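Note that one protein chain is taken out, while the other chains of the complex remain in position.
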Amino acid sequence: MQLGRVTGTVVATVKSEGLEGFKFLVVQPLNKQQEPVGRPVIAADAVYMAGPGELVYFVASREAAEALEPRFVPVDHAIVGIVDQVMT
Amino acid sequence: MQLGRVTGTVVATVKSEGLEGFKFLVVQPLNKQQEPVGRPVIAADAVYMAGPGELVYFVASREAAEALEPRFVPVDHAIVGIVDQVMT
Amino acid sequence: MQLGRVTGTVVATVKSEGLEGFKFLVVQPLNKQQEPVGRPVIAADAVYMAGPGELVYFVASREAAEALEPRFVPVDHAIVGIVDQVMT
Amino acid sequence: MQLGRVTGTVVATVKSEGLEGFKFLVVQPLNKQQEPVGRPVIAADAVYMAGPGELVYFVASREAAEALEPRFVPVDHAIVGIVDQVMT
Partner (left out) sequence: MQLGRVTGTVVATVKSEGLEGFKFLVVQPLNKQQEPVGRPVIAADAVYMAGPGELVYFVASREAAEALEPRFVPVDHAIVGIVDQVMT
C-alpha cells in the first residue's frame, strides 16, 4: 500500500460495465515527508468515507479488486484506509 | 486507474490468438495538470466508444482483462471510462 | 522481493473490511548499499515479529496476500522475512 | 501493452520447468517517437513469427501467460502482435 492524499473526484458518464456503483477519487501519492511525488492515480473508494483533503492509504494492482464488492471488477487502485497518524 | 488521452490507433495484422475482436488505442498518461508524462501505452477499448483526442481513464495489469468479454485474454491495459470532468 | 528497513507504524481507525487483524508498517526500500531509495510503502507484517529499525525483505503485488491468513485481502505489500545478513 | 522493437535472442540451456518450448526475444520498449526508452525486457514470442528488427507490442505481468499454451508458465512478458502501422 502507499500513502496518498485525496485531491479530487472524477466524473464519468461512459464507464465500463461493472463500475457503475463506485466512487472514483483522484489520489496523489506522497513521499516520507508526505510531499506529493509521482503521478496521481484514480482509485475506487473502498472505505466509502474518503473525501478530498484526507490522508489515505491505497492498494494497487490485482489486490485492489479484493477490497470491493463484487470482486471481479476492472479496478486496479482502491483506498483501503483513512490514516489517523503515522508514527515514526 | 490513471488519466490519459487517446492519441492514436494501432494497426496489426499478426496478433496473438484471442485479440481479434478488440480495438487497440495509443493512450498517453497524464499528470495532475493533464500534461503528458511517461511512455504511451497500448490499451484495449473496453467502453467501445473511445477515440483519438478523448480524455479517458484506464486500468492496468491483471484487472484490465476483467473489463473485456471474454475475460481470459492477454491484455494488460484497458480504457474503462471516458472522463467528463475532474473536480478538484 | 526487495530489501527494506521498517521506519514506522500506521494508525488507521477507518479501514476496508478484512484488514482489521493486520499490523501495517512503513517500509523504506533500500538499494545495494542499503541506502534509502524511492518512496516508502505500507506493508502488512506477515512474520508477526517485524518492528521499526529492522532490515526486512518484502513481497509486492498479488503475492503479498499469499503471505497472509486469510488470503483474500486487499493487501499488496507484505514483509516476509527479517534479514540476518546479506552475503555478497 | 507497450510498443517495442525486437533487438535480439536469448540462448539459455538451463531453464525453469515449463519454459522448454518457448522462444525468448530481447525487446526494447519505445516512446511515442518510437525511440528506445528504459530497460529491455525478455519476452516470450506468442505470435510465433516475431524476429529481430520488427516493431511489436507486448503484454506484461500476469496477462502474458494468457497468451501462451499451456497457460501456467512463469512468463511475465509476451509479444502479442506485430505492428503494421501506428495511426496518430
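Per-chain numbering from 1; labels A, B, C and D assigned in written order.
FYI, a contact is a pair of C-beta atoms (placed from the backbone, for glycine too) under 8 Å apart; a residue touches a chain by one contact, two chains touch by 3 or more.
None of the values given here were measured: they were computed from a predicted structure.
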TODO: Check each of C:Val10, C:Val41 or C:Ala67 against the chain that is not shown and name the one that touches it.
DONE: C:Ala67
- [ ] Please give every residue of chain C in contact with the chain that is not shown.
- [x] 1-3, 29-32, 37-38, 46-47, 49, 57, 59-64, 66-67, 78-88
Task: Residues of chain D (touch criterion as defined above) contacting the omitted chain - done: 7-19, 24, 26, 28, 39-43, 52, 61-62, 64-65, 72-77
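As a working rule, only the chains that are shown with their structure count from here on.
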Open item on the list: Taking only the C-alpha atoms, how many degrees of rotation bring chain C onto chain D, rounded to the nearest 5?
Closed with: 145
- [ ] Between chain B and chain C, tell me the centre distance in angstrom, where each centre is the average of that chain's C-alpha atoms.
- [x] 31
Open item on the list: Need the CA-centroid distance for the pair chain A / chain C, whole Å please.
Closed with: 19
Open item on the list: Two-or-more-chain contact residues of chain C, please, as numbers and ranges.
Closed with: 62
- [ ] Write out all the pairs of touching chains, ordered by chain label.
- [x] A-B, A-C, B-D
